[in-house]
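For reference, the structure discussed in these notes is given below.
Complex shown without one protein chain; remaining protein chains in place.
Here is chain A:
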């Protein structure tokens, strides 16, 4: 009976759609129609590498994120500095985070001033108990100040980058694109993965249109740009 109703609803909604549009859509026409959509907007950015990175930094700062550049061994040092600045004691990291990004001597866990906890399936409560999370990113979009996280090694589960109060994201300069279309082009192949676009820390403007940081997601965000 219930199944009947469900099947009927599906058939009925589709029947109504087809009646409204004068028949069943033909796959070839659909494809041709989609290909015919005018896309005269900008697809590719025009900036040189330095201009591109400067734009990303500017946009990220505009969203109240802190951004620094680092290279080679400097990455680990830069991470250490950020964590001390932020007063972080326990940091969760995803499986597959590049070891060379970690502060020297801070592995294994709690060898340094900060204890690193590898997320091997922490519960939400356990995640609520750590101070911050550190991840890489699939890519970053300069024009909008966005980085993109996916469910792949080094970027972790969505919950891990959500529940802790602080997020430190490491982005490689070669993964920075200028425009949204360039980003979507790169993401096309892995479109089926859980994907999160992050632009600045959690924020709301619901109270008198004043921008308030950190409502439910991370309250503070640092980005280290590897050049």
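Definition applied: a residue touches a chain if its C-beta (ideal position, glycine included) is under 8 Å from a C-beta of that chain, and two chains touch if they have at least 3 such contacts; residues count from 1.
The rule we apply is simple: contacts and distances are computed from a predicted model.
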item	value
Chain left out of the displayed complex - its UniProt protein name, from "Simple sugar transport system permease protein", "Energy-coupling factor transporter transmembrane protein EcfT", "L-lactate dehydrogenase complex protein LldF" or "Polysulfide reductase"	"L-lactate dehydrogenase complex protein LldF"
Residue touching the undisplayed chain, where the options are A:54, A:84, A:104 or A:212	A:212
Residues in chain A touching the chain absent from view	5-6, 9-10, 12-14, 16-21, 24-25, 27, 29-30, 33-34, 37-42, 59, 63, 94-96, 119-121, 124-125, 128, 141, 143-146, 150-153, 155-159, 162-163, 180-181, 183-185, 187-188, 191-210, 212, 214-218
